[in-house]
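For this view, one protein chain was removed and the others were kept in their places.
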Amino acid sequence: MSGMWGDNLKLSIFGESHGKAIGIVIDGLPGGITLDTEYIYKEMQRRAPGKNKLSTPRKEKDQFEILSGYFNNKTTGTPLCAVIYNTNQRSKDYEKTKSIIRPGHADYTGYIKYKGFNDYRGGGHFSGRITAPLVFAGAIAKQILEKKDIIIGSHIKSIGEINENSFDAVNIEGGFLKEIISKDFPVMDDEKGIKMKNRILKAKEDMDSVGGIIETAIVNVPAGVGSPFFDSVESKLAQLLFSIPAVKGVEFGAGFDITRMKGSESNDEFFIEKDDIKTYTNYNGGVLGGISNGMPILFRTALKATPSIGKLQRTIDIQKRKNTEIKVEGRHDPCIVPRAVPVVEAVAAIVLLDFLIEKDGIPWMI
Amino acid sequence: MSGMWGDNLKLSIFGESHGKAIGIVIDGLPGGITLDTEYIYKEMQRRAPGKNKLSTPRKEKDQFEILSGYFNNKTTGTPLCAVIYNTNQRSKDYEKTKSIIRPGHADYTGYIKYKGFNDYRGGGHFSGRITAPLVFAGAIAKQILEKKDIIIGSHIKSIGEINENSFDAVNIEGGFLKEIISKDFPVMDDEKGIKMKNRILKAKEDMDSVGGIIETAIVNVPAGVGSPFFDSVESKLAQLLFSIPAVKGVEFGAGFDITRMKGSESNDEFFIEKDDIKTYTNYNGGVLGGISNGMPILFRTALKATPSIGKLQRTIDIQKRKNTEIKVEGRHDPCIVPRAVPVVEAVAAIVLLDFLIEKDGIPWMI
Amino acid sequence: MSGMWGDNLKLSIFGESHGKAIGIVIDGLPGGITLDTEYIYKEMQRRAPGKNKLSTPRKEKDQFEILSGYFNNKTTGTPLCAVIYNTNQRSKDYEKTKSIIRPGHADYTGYIKYKGFNDYRGGGHFSGRITAPLVFAGAIAKQILEKKDIIIGSHIKSIGEINENSFDAVNIEGGFLKEIISKDFPVMDDEKGIKMKNRILKAKEDMDSVGGIIETAIVNVPAGVGSPFFDSVESKLAQLLFSIPAVKGVEFGAGFDITRMKGSESNDEFFIEKDDIKTYTNYNGGVLGGISNGMPILFRTALKATPSIGKLQRTIDIQKRKNTEIKVEGRHDPCIVPRAVPVVEAVAAIVLLDFLIEKDGIPWMI
Partner (left out) sequence: MSGMWGDNLKLSIFGESHGKAIGIVIDGLPGGITLDTEYIYKEMQRRAPGKNKLSTPRKEKDQFEILSGYFNNKTTGTPLCAVIYNTNQRSKDYEKTKSIIRPGHADYTGYIKYKGFNDYRGGGHFSGRITAPLVFAGAIAKQILEKKDIIIGSHIKSIGEINENSFDAVNIEGGFLKEIISKDFPVMDDEKGIKMKNRILKAKEDMDSVGGIIETAIVNVPAGVGSPFFDSVESKLAQLLFSIPAVKGVEFGAGFDITRMKGSESNDEFFIEKDDIKTYTNYNGGVLGGISNGMPILFRTALKATPSIGKLQRTIDIQKRKNTEIKVEGRHDPCIVPRAVPVVEAVAAIVLLDFLIEKDGIPWMI
């Protein structure tokens, strides 16, 4: 099993990097929502490859076609299916080396799980390309959340060792987030951004790659979203964040740093002002006991360096069952972090919408 | 929703810290498994409070009673329900301050979500006490996994700023893990362990608390366990790990540190030796593309300091809707990390068993 | 898998007829509902054995104990667990014949599925006794539904060949339903009821048993409940109705008779009167395209004769693998239909509440 998710908003994803199409079915949207397709297109462009020299030269317009669930410019309330046809495949790049396992990729694990029958071209179903349909769904969720003024935005917190400040956990606002995500390279400090970009270009030059951290904030989430235990805000967000290829760590609020704090520090003290209940600090990232407390929800997602690199690496030939070497040819990103930003936001939007449907039902969405 | 989980092995948890009982229903075990109740009891004792001065003086024997699904010393194959009766409650401690929100706890978020009707005594359903039934289920899962030689073990990687080395990601073995977890205070370096314990006692003395990191290894997991995307090994583990109260971060393999590595470093290169396929390094923590690769599965879980502290804190009275102060009375742990170790292992065992049932069916379990 | 169900209201059932206890966990109720325990008790008494000579002389008070999720006389919003301890077991009745398969029961299929490890005493987990927790949950659902004036009631449509009229599919009302279900033997025509009871007593005298049909109506369900396809009103109701032991058929509206009607007959024509949209007839049982149309929801459930009979039957000894004979000793019902009435209503109430939570969220329940 791999491709279905959700309780109140259900997703079913499908597709391979070099197959006919990739896509998604979304079930649980009410009838009557007019989609801002321009908004969706923009979100998908944030993820799309081939925009600049920081990313893979594979050009995919990532143009979606809605096959069902949308009629007279409104959702129908029945399952919405969207597909993105693959257009710019160079499958031959992969034929030559199909039994040579690419280190860091899912070539070996996919081969074992599927007994060698998985589509090996460009990673097949394991490709980051399968996140495009998630961005499609996320763009729908994001516009719906904006009806409740809920805004999701991220910045690139680090590329390799280059690091910028964190969001202001207490005072971050939606307008500021929107400003950040409108940037080509979403950072708060553009000078740091230049250094990060240079770090990526350096990796490219070295036929190597580099990782980084994305920090995300969700503002204006009312208190009371989520549940204790299995459906905690952290649990459901983490499940989807770790579904994104290359993610190796997720932390909320102060995250791993909170372990070095005393309770008297990490307990975010409450106060009431007029009728608003807030906390002075926000080391818990807006979530207590698995449930939102009304403060900004904050989390960081750690992504490893793209496994595809031009450098010579030791590996195995899985068919011949012997040791060998590989230089990964083909077109690839020296750093996946910038393109992963809208994916992280998309899954956050999806999870949040799922929670809000449980809390408030569906009528508010229309 | 909060309390049901699972695909192939399903759990349903219930209970409040100061109610009549807490418990769990486990569905999906085959008939014919003899449970080693001594093993279960030991696991539960690892979590139980009141063992020493590092933990809360509330004494709960945590003796479970199996109500169903177990007959003539074997599982029946139908749902197994176990309950643990609460015996040593001092509910009055909580009556006095029931409308005073304890910072860092779920008092406020629970109040909002449940409109003030949740059981506030000792955190109610949000209490760490509800993890006892998870340890019960985990102890069953652990013994079943041992039939495939799969061993799960953890050490306390850090308490506050006191930190010991990480597990050897490549060479860690089951025997070593068992040795570690047999310790009262599971660390590799016992001198570091003493420092950690002193750090906890210092926090207690200060009427404060402290957090820490648990590092866990799972060895002998065959390659091919897990799925891409929503049911990746990381996704399902993270969902349950973040269900544990106080967890604020989860990372696999090199985790957040991997973001500072180049692809040529973090790509674990493969080799074949006799018929074994392995990697030279294990920065990916035994998981590629969401699927196990046969190397040890490694992850770290970040826990915050116990929110219950005797120090004076600013907070609100939720009924009177005004600012106030609180010193949290009652019995509490100055550090939850040692007692959380078996909980982390339990949820890992549960997730892994769920995956193995999907992969291999149920007959091997008996 | 057998024991967990639900989307918006989740159930987890457990227990065996002669084990320590049977019970249920209910997840998804909001906090703040005061349960009318008298109402629950009455519903459970409708199902309880030993009330009169029509049913088994096994006396079980079926007194439930709520272990969690209920505090200060209100639901907490977290999982509610209720157990019913088994008190009046005569397990020895079953020891003697444990390897002799009782025809019509699940002895053989349970033995095969669970490799002989299932609890064979009194049918174990297959016992009709496990429906008691469903009646508990149904009694909660029923009282909540009454807040929307939704009333569920049934009559015994037939016992063996004795048959009474069907409900008036168009004009049936809640008050009439309540009157019917307040009867000890719920029929519309009490003279027919006497004949039915005599039919049951005749079966008892013959050391045989007899089946029957229960017809159920649900009134005041608003139009728009349910979904097309997998979550149609009929699909979800049928899934739970067929979960009740002994059920062999389920039909909605005119059911099997509709197959002999022409479209011009079975198409329930619509009309509008003031602002109410109704149909002149109701052969579709209040459901079109899987969704309620505002007319009474009507269905019939077919139950076979109790398999436990004192007559000599041919069967096998599963251990010795040879042919043998059996007279089923022990206490049993000559007809399960009267006791199944509240079970049928209970699962209908549960399904309907699950649907209404999807449609309207949870706030209306409190």
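Letters A, B and C mark the chains in the order given here, with residues in each chain numbered from 1 onward.
As a convention for this text, a contact is a pair of C-beta atoms (placed from the backbone, for glycine too) under 8 Å apart; a residue touches a chain by one contact, two chains touch by 3 or more.
Since the model is a prediction, treat every value here as computed from it, not as a measurement.
Here the missing chain is touched by one residue of C:68, C:154 or C:315, and it is C:315. In the full complex, chain B contacts the hidden chain through residues 7-8, 78, 228, 358-361.
Although one chain is not displayed, its contacts with chain C can still be listed: residues 1-5, 7, 11, 13, 101, 103-106, 108-110, 112-113, 123, 125-126, 130, 158, 160-161, 203, 206, 208-213, 223-224, 226-232, 234-236, 238-243, 245, 247-256, 258-272, 275, 277, 279-280, 283-285, 287-293, 300, 302-309, 311, 313-316, 321-323, 358. On the side of chain A, touch with the chain left out of the figure occurs at residues 1-4, 8, 10, 12-16, 19-23, 25, 27-28, 30-32, 65-69, 71-72, 74-81, 83, 113-119, 124-125, 366.
Everything below uses one rule, namely that only the chains that are shown with their structure count from here on.
Chain centres here are Cα averages; for chain A and chain B they lie 26 Å apart. Inter-chain spacing, taken between the CA centroids of chain A and chain C, is 46 Å. For chain B, residues touching at least two other chains, in rising order: 1-4, 13, 113, 125.
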